Each structure stands twice: as structure tokens, then as C-alpha cells.
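Every protein chain except one is present and positioned as in the full complex.
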Amino acid sequence: MLRFIARRFLEAIPVLFIIATATFFMMRLAPGGPFDSEKQVSAEVRARMEAHYGLDKPLFQQYLLQMKHLLRGNLGPSFKYPGRTVNEIIADAFPVSLELGCEALAVALAFGLAAGMAAALKQNSAWDHVPMGLAMIGLCVPTFVMGPLLISAFALHLDWFNAAGWFFPRDRVLPALTLGAYYAAYIARLCRGGFLEILNQDYIRTARAKGAGGARVLFKHALRGGILPVVSFLGPAVAGLLTGSFVVETIFGVPGLGRYFVTAAFNRDYFMVMGSVLFYACFVVVLNLAADVVLVWLNPKLRFE
Amino acid sequence: MADSTPMAMVEPAETGGGSSFWQDAWHRLWQNKLAVFGLVVLGVLAALCFAAFLWPKITGFSYEQQNLALGPAPPNRVHWLGTDPLGRDLLARLLYGGGISLMVGLCATAVSLTIGVIYGAIAGFAGGKLDMVLMRIVDILYALPFAIFVILLMVFFGQNIILLFVAIGAVEWLTMARIVRGQVMAVKRQEFVEAAHALGLKEGRIIFRHIVPNLLGPIIVYATLTVPEVILLESFLSFLGLGVQPPHSSWGVLIKEGAEVMEEYPWLLIYPGAVMALTLFSLNFLGDGLRDALDVRGSKD
Amino acid sequence: MINNSTVGQNVYLTILCLALLAGGCGQRETLAAIGDRTQELRLNNEGEPSSLDPAVAIGTIEHYIMLSLYEGLVAPDPKDLSLRPGAAENWEISPDGKVYTFHLRKNGRWSNSEPVTARDFVESYHRMLMPSMASQYSYMLYPVKNAEAFNLGKISDFGQVGFKALDDYTLQVTLHSPAPYLLSMMIHDSWYPVPTAVIKKHGAIDDRTNPWTRPENFVGNGPFVLKEWRMNSHILVERSPTYWDAKNVRLNKIYFDPTESTDTAERMFRSAQIHSDPQAPPSKVAFYRKYKPNLIKVYPLLATYFYKINVTRPPMNDKRVRQALAMAIDRHAITETIMRAGEEPAFFLTPPNTAGYTCQTKVKEDVAAARQLLADAGYPDGKNFPPVEVLFNTLQSHKAIAEAFQAMWKKNLNINVVLHNEEWKVYLDSMRHLDYFMGRAGWNGDYVDPSTFLDMFLTDSGNNETGWSNAEYDRLVRLASNTGDRAVRYDAYQKAEAILLDEMPIIPIYFYTRPRLIRPSVRGWYPNVLDQYDFKSIYLVPEDN
Partner (left out) sequence: MPLLTVENLSAAFHTRNGVVRAVQDVSFQLERGETLGIVGESGSGKSVTCYAILGLVPQPPGRIEAGRALFGGVDLLACSHRQLNRIRGRRISMIFQDAMTSLNPFLRIGEQLIEPLMIHEKIARSAATDRALVMLDEAGISEAEHRLKMYPHEFSGGMRQRVMIAMALITKPDLLIADEPTTALDVTVQAQILELIRKMQNELGMAVILVSHDLGIVSGFCNRVLVMYAGRVMESARTDDLFYHTKHPYTRGLRNSIPALQMKGAELHTIPGQPPDPHHPLPGCPFAPRCAHAVEYCAREEIVMLEAAPQHGTACLRVQKENLSI
């Protein structure tokens, strides 16, 4: 298994390299530059700012230069926030997103798995229809509606929480619920499907014949097979969760990393885009690897290959 | 495999083709009341949207006819679902926008589904180097900045409805491919696949006649999950300038705009949201029904 | 970097709070109410500042914070924007209007207790104008003799530039020609002094990324001093004990909240987490004005919303087409049914009564005349009118206005225009490269003078973006900016703006207003067209009940 993981990390090198290269050229091809604003700066000032950041060099030279910096782990300065490096901004914002992501993930897994398993066990009963109906609603209520609705109810009317901000532990609740709700719904659906598949298997009958109770059947015999689709989904989903969500961070004023994935691109903050994309890519690589490891661990028929 | 289970289990390969299989499936689908309900609702919605497309004045108002003096009016006898801040009839806009949303939702989902299933099935089945390369490509596509990708699409190809599908298809199939691959890897070790190998069947046949039908459950679940995602994604693309252009509309855009004024003019969010929820529920019922009808391994309910 | 135990702890606490969800938490004292007691102002500032260095910062977000951190030579009176002494106690202007002599306060102090001297000002302006600094607003100093030449690298001896420290407390500024609006320009960020000695301690003086504005390094001469700066979370400034007028500063702290989303900010305001939010969401303005009039103040800004027309592209190259388009729209319908925040329809470019200047020429709204003009241009009843596009950056209100115009032009002129939205930077790029027919634009005056609007359409102005060029217009505007005689200036501006409104490279639409949400506990705050705060005069009084 260690060899498998080591090999996957080796494979990640070309992956990250291709991502960095593609991102570099995509950014430079996109119209508009980091120093465009509604009030035009003079050509001289623009030229000098570009020189300051080395944007006046030939494109390929810039590319080589940036690759050199990236190899050293130096993501470069931010154009939008002069005086801050991309490394610094990520180091600042990521812990916040990580925390919110973990909380949202906990919400999503707790609600999603419970609802999905209950629905599968008691198929076509109220235990199935009610959570699944809620899940369907959760799926068609987008985050930008869910967030304001929760704030309206729990912050503005009931006054249990602040309407936005990220200062006190209680400020975590609504963003975590909002962010987790969609994933909870998704997981519930996948989980139900997965468990239905497994609960019809012969070996579940064997377990029952052995006198195993409901909980034992569910957790010991069905769980591993039933959550396979959830695990496949969780790889990229967790990468998205932990690196933050633009919408949730905007609605709740969370100083996380997610906003940069969108604003950096809109600001044409080249180095920030590169930094955030690579950071996210590392997450995707690691979490997809983790998902694959878990898949193999869950399913002994798969060998690390 | 119990001999006495009333509907005997049959290997998928044996019934995978042939008209009787499809007739049976259709028959089973037709027996499922919820699935029929879903089908009917979707059909009616699609017909209404299509009619609104052909005759924009079907509701008495066109989607672009403004009444600035009226402004945002709550539902009333003239405007059944009320009007937006420009005094445009919401029902007309919903129906007219439904065309594009349904098309995007269903077609883009179908496209990403097809790509995702084929791609994931090949990767999962082939394993080894090919699988490695294919899945690393997925990793790469996951990480690239989507907004920039869309902007570049428009810069190079102009504004074009086809691009909408390209842009959506480019992202939506990735997760599908991963899920399918995971399932294929699990299923391909099962004995019936090994038996198919032993029979000397071609690999392509094994994948698509033996393995894929076994993945119907997760695939259909995922497909129904993708539709609302795609419909909402379209509003993001509209933000970037791809997607529908004003004064045209789409459900995604209506919901996004409705969300901004949900406290002042709640009907502008509620009705588009309700229509989308209705679509989603119908799709879901239909999806479940389809899965059961096509599921060759027997009863699920 | 990542404190795992904190993350774990917070996850745990959150679960606890989730459990509390069922039980409820009861009434709490709001942050605004706490602030009222402790003189801590909480203000939404609409975004994360890019920098707090006056030579680097470019926008209003940065400006509002810097207002509290620095003090320029002169300061605007918040009631009417008239100028009063700032770091300079008084000043003299030579009879020819070219030499300004500022006498600095003897008790001016930086927050590190060093005195604020005339040399500090000279070095700050030197830094501002260094080509290597690449400061975007260096042009605000261009009225000063040789400032432009130095900034563009044509001369390298700063001694030739018109800034001179006559002694520690006397600063002399020499202009190349009289500029009666110089003092009003001086309230701009680019005229703030910076602690050059401190800056050098933290890196190169002309390094844009110099970390001297971090809270731990920061030194300023304003009434407040930077204490905390957490990106996208908050900026906290505290009363500066070294400020010369510290005893008259009543606020203890100001929290600047970087909430960009107007909806989020409004919710924070509604739940009394903040004292003021500068921009109520458009859809809520009418509701506040009707039901909560004591929580909203709507006042005009020095800003105009208009469409630019690319005059190089047919059919927009025909003046009659441009006039027809400008005459066939109903501006009142836009302000009254779409914007609804008390905006005034604009029939000319410069907002009325800008430093006493109001344009006398007006765009007429006349559908019959518009149809005639269009017919004269070869498109009777809109026949054969080619499809033209309206370009706007993606925003709900831009879209609504464009949709309304689209319908009006269809109805009044029987022409079809296509609407096209683009992401912000793409839109800027299209505008800059004249890759558009008609494009939405907005302009905020930097200072209170017609020049800040009318300079825009000089042939060589970077902000022209219409391809329009008129020699007589250029001559009139140049004439106006080089004379000290107000009557001559305003007469020239009247003539220039009349040309602009006849040639119609732009369609004025409305003058912006500021729908500010503000709690009644905030006292000593006054609305003004530049929306300047005077943090020295603001104080808080707990609300009754």
C-alpha cells in the first residue's frame, strides 16, 4: 500500500505541472489585466507596475520564472493586495476554511448517512419518504437561498446567532449548516442507493440468519459496501469543502480561502490564481488518493494496482 | 440466489437486449404510479415551455413585455404569478425560461452522463496504466479555474448556445466518471463478469452489456442530482456572459434574481423555486421508476 | 500555521452550539449597543482594502480607513466639504495663485511621537512621484510644477519639483499654472504624509510590497492608529494618543468591516451588528424609506451614471443616431421604478451645483424629434437599423436598466438592440479597446470641481474610451484648467459641456445617490457628496430602550 501511495504522489508531479502550465497560459490569454480599473491608469504607470511585477518580460520567460519560483514553494506576491504574498494569504485564510469545512463535513455526514441508511432500511416508509423529500428540497435550494433563509430565521427573527461574521464559536453554526446541507442531501441520496444495493445481497441474509441484530447488520455487514458511492463522491467533495466556498463565505462574512478562487480570477490576480489553483489541486490529488485508498480498504477484492 | 424468489434472478446479459426486455421495462415503468406521475409532470412542463417558445403570448403576456408603471406586483388575477420589478409577467418568463433550463438540465446532464459513464467504465475496467492516465486527466480538469475557462471559451468562440453545453459538460462529467470507475472496479471482480470473460466475450461488450447495467442505480441517482446542479450552474455562466442573455431568462437566473429580493418580493423566488423543485421531484420519481424497471435483478420494493 | 487543537476545539464547540439550537440562547446585547456604550464605531466598509499605503491604495475602501489614519494639510468639513486646517494650521496663496505656503502645526505628532515636519511632506510627495513607485494616483499631484515631468522620468532631480520645506514647519508648493481647485484636490489620499523614515526601516522606500502598513509596524499622523488587520475579517483602529487634537476625538475604536455583499451587510445592520452600511441593497431602499426612515439617509453623490458610445463604429458614428438614442428614453421611469433611491435623472454629465457649476444645456427627451433624427440618419421608423449591442458588466441594476432601454428603444424608435453582459475585467478590456457599441459607465468625482468630469473626454484622456475627439472641446477644457478666474473657467466648461451634449458620445442617465443605512446612535455624522467621514466629530449616544 505504501508503494501505491508513493507512486500516486509521483504521478501527482506531472499532474501539478500540467495544471500550473495550463493555468498560467489560460490566465494570460484571458482579456483584462490585473491593473485594469474603471479609472484608467496612464500607459506609463501601467508599464511601470507591470515592470515591477516582471509582467513586461516575454511570456515564456515569465513562465519559466514562475515555474522556478513555484518549485521553491514561492507563490509570489498578490497584485490585488500589495504587501502580501500569496503564501501568506493562503496561510491566513486556509485554517478558517479548514475549520468550516470540517464542521460542514460533520454536518453532512451525520445527517446524510443517518437519513440515507434509515431510508434504505425502511424503504418506502415514512422513514424513507420524509428524509428523501427533504434531501430533494435541499438539493434544489441553492446555497445562496439556504444561507439567507437560515439567517433570516435564526439570526434576525430568533436572534440566536449573529447575521454574519466569524468571531465567536456560535458564528460557526449557520455557515456550517448552510454549507453542509447540500452535501448532506447529496450524501443521503447516494447512501440510500448504495445501501439498497447492499441490503439486497445474499450475505445480508446470512448475517440475519446468524442472529445479527439490525445495528450489527447495518454497521458491520452493510456499511462497507453501502458507502462505496459516498466515498467516491467524497474525494473531490471534501477537497471542495475544506478549501472553502465562495458563496457561503460571502453570505456569512467568513474570512476563508474559498472567496479567492473566484475573486482572484476576477481580479486577474495572476499569482493568486496560480497559488489557489495549485493549492486546490494538491487537495484534489491527496483526497482523491485518500478516497481510492479508502475504497480499496473497504473492498478487499480490489488490490492496490 | 433463491429459487423461490418470485421473480427469478436472471443474468443481465441474457435479457440486456431484445424487444421483450424493453417492452417489459416499459410495462413495469407504466405500473409505477409515481414514475408515471413524474413522466406526466415533466411532459406537461416541457409541452408548456415549448408552447411558450412557439407562442410567446400564451399567458396573455410576452416574457419581455414591460410595465414600468406597475413594477413588482404580487400574484393577482391578471398576472397569476405576479410581476418582476420591470413589470414583466413572471409566468410568461418562467415558461419561456423553462425551455432553456430544461434543455440545459436534461441535455447537459445526458451529455455529461454519457461521457462520464463511458470514461469511468473504461478507466475502471482497464485498470493499470490507462486507468492511471485517465484519472489523472480528471484530476487536472477538476483543478483548473472554471471561470477563466468559461471566459476563454467566449473569447475564442464568441457567444453561443453550444458553448453552454461544452462548458457545463466539461465540469459535470468528472464526478460521474469517478463514481462509475469506483463501481466498475468493484463489480468487475464479481463472478458473472469473470464468467463473461471465460465465454470469450469482447471487452467492450462486457463493459457495456454486463457491467454498466449493474451500475444503473448509482448512475440514475447521480443523474437526478446533476440536473438541478446544471440548471443553477447556468445562472453562473449567465453571470460570466455565457448562458442566456436578457431579456431572455432561465430558471437559474430567475431563482438567482429572486433570491436577491426574497424578502421584498417573495413570489419572485417561490414560484421559480417551486417549479424547479417540481421538476426535480418528477425527475427523481421517474429515475427511481426507471431504475426499478430496468433493474434486471428483480424487485426492489 | 494551522492550529489543530483550535480547529478541533471549535468543531466541538460548534456541535455544542448545534445542540443549543434546540434550546435557544435568549436575548443578547447587540454589538452596536455595546459599541454605543464604549464609543466603538462599527462600520461596513464594503470590501477588503488592498493597501493602507497612500501611494499604493486606489479606492474608496482604502480611503475611508486612511481617513482615520492620516491627516493631510487641509481637511474637509463634513457638512459642506469646505476646507479647514488639517496638519497645516493655516496657509497663504500668492496673488498669482501659483505659490501655496502651508504653516504646519508645531504640535503635530506621528503615532511614534516623532514630530510631523515639512520635510516629511516633501519626502512623501517625492515618494508618491517616484517612477519606480508606480503610484496610480500620482497625477493628482500634477498641478505642481515639474511633478508630471518627474513622475514620467523626464527629469530626475526632485529639487526641480515645486515642493520645498522652508523650515521644519513651513511647506511651500509651487504650481506651473493657477489651479483654483488645488486645495479641494488635497483632501485626496495622494496628498497624505507618510513616515518615510519608518518605511525605510521596513524595506525599500519605493517598494509597493513594503510591510510598513502592518499593524505591528504602522505609523501615521491621523486621529486613529492601526491596531488589527485581519484580511476579510476586520480592521480595528484605536484612538491615537499622540494626535494633536486627541482630546477632541470621542470615539475609542472603529471597526471597519469588509463585507462586500450588500445583502449580508444589510442583514448585519438589521441585527445591529454594525452602526452603518454605506449602501443599502437597491431593492430594500424603498422599504427602509417607507417603514424605517430613521435608519436610512439618502443623499446625492458626486457621481454620474451614463452610457458611453463608441463613435467609431457605424451606425453610432452618426451624431443623429446618438442624439436619437439619447432622446428616446425615459429617465424618470428608470430612477422612479427601477432605482428608487431618490436618484435625479441626468440630462447632462456634471452633477448639478458642483462647486457652484450647473450645466445650462440639457438633453431633451422628445420621441418625435428622435424619430425624425433617426429618419434623417437613414433609418426611417427604424428600418435597416443594424443590430447594435449594449454592453454592461454583470450586475442586476445594470441589467434592469439595459432591459428597460431595450424596450423603450423598441417602442419609441422601432429598433432592436441586443444586451450583452460581461465579467468586470472583460468588460473593462472591451471598453478600453473600443470593442463595443454602447457601454454602461459610471464616474465618481475625485474632488469637487467640474474638471473631474469634463477632463474625461479630452482626446488624450485614458478614460475617454469613446473614440470621440473634438478640438474645440479640448481647447475649452484646457483653457478652463489653466486659469484662476472662476467666471472664465465656468464659462468655458459651459461651452465645452454643451459641445459634449450636442455631439453625444455619451448618454447621461442619472446622478447617483447614497442610500446609507445608519443607526440613530451615530452622532456628528453629516452627509456630503463625496461621502467623506470626519471621524473626529463622530460619536455615539446609546439609543433609548
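In this document, chain identifiers A, B and C correspond to the written order of the chains, with residue numbering beginning at 1 in each.
The definition used in the following text is that contacts are C-beta pairs under 8 Å (C-beta built on N, C-alpha and C of every residue); 3 or more make two chains touch, one makes a residue touch a chain.
Because the structure is predicted, anything quoted here is derived from the model rather than measured.
*Asks:* Which of A:F25, A:F167 or A:Y203 sits in contact with the chain that's absent?
*Replies:* With A:F25, A:F167 or A:Y203 as choices, the missing chain is touched by A:Y203.
*Asks:* Touching the absent chain in the whole complex: find that residue among A:R28, A:K57 or A:R224.
*Replies:* A:R224
*Asks:* On chain A, where is the contact patch with the chain that was removed from view?
*Replies:* Residues touching the hidden chain, for chain A, are 124, 201-203, 205-214, 216, 220-221, 224-225, 298-301.
The rule is simple: only the chains that are shown with their structure count from here on.
*Asks:* Let me have the rounded angstrom distance from the C-alpha centre of chain A over to the C-alpha centre of chain C, please.
*Replies:* 36
*Asks:* Counting in whole Å, what is the centre-to-centre distance of chain A and chain B, each centre being its mean C-alpha position?
*Replies:* 22
*Asks:* Need the CA-centroid distance for the pair chain B / chain C, whole Å please.
*Replies:* The answer is 46 Å.
*Asks:* Chain C: which residues touch two or more other chains?
*Replies:* Within chain C, the residues that touch at least two other chains are 263, 423, 426.
*Asks:* Which positions in chain A are in touch with at least two other chains?
*Replies:* Residues 30-31, 148, 152, 266 of chain A touch two or more partner chains.
*Asks:* For chain B, which residues count as touching chain A in their complex?
*Replies:* 1, 127-128, 132, 135-136, 139-140, 142-145, 147-149, 151-152, 155, 174-175, 178-179, 181-183, 185-186, 189, 217-218, 221-222, 224-225, 228-229, 232, 255-256, 259, 262-263, 269, 273, 276-277, 280-281, 284, 297, 300-301
*Asks:* Quick one: in the complex, what on chain A touches chain B?
*Replies:* 11, 14-15, 18-19, 22-23, 26-27, 29-31, 123-124, 133, 136-137, 139-142, 144-145, 148-149, 152, 186, 189-190, 192-194, 196-197, 200, 202, 228-229, 231-233, 235-236, 239, 261-262, 265-266, 273, 277-278, 280-281, 284-285, 288, 291, 295, 299, 301-302, 305
*Asks:* Quick one: in the complex, what on chain C touches chain B?
*Replies:* 263, 281, 283-284, 287, 330, 333, 337-338, 394, 396, 399-400, 402-404, 406-407, 418-423, 426
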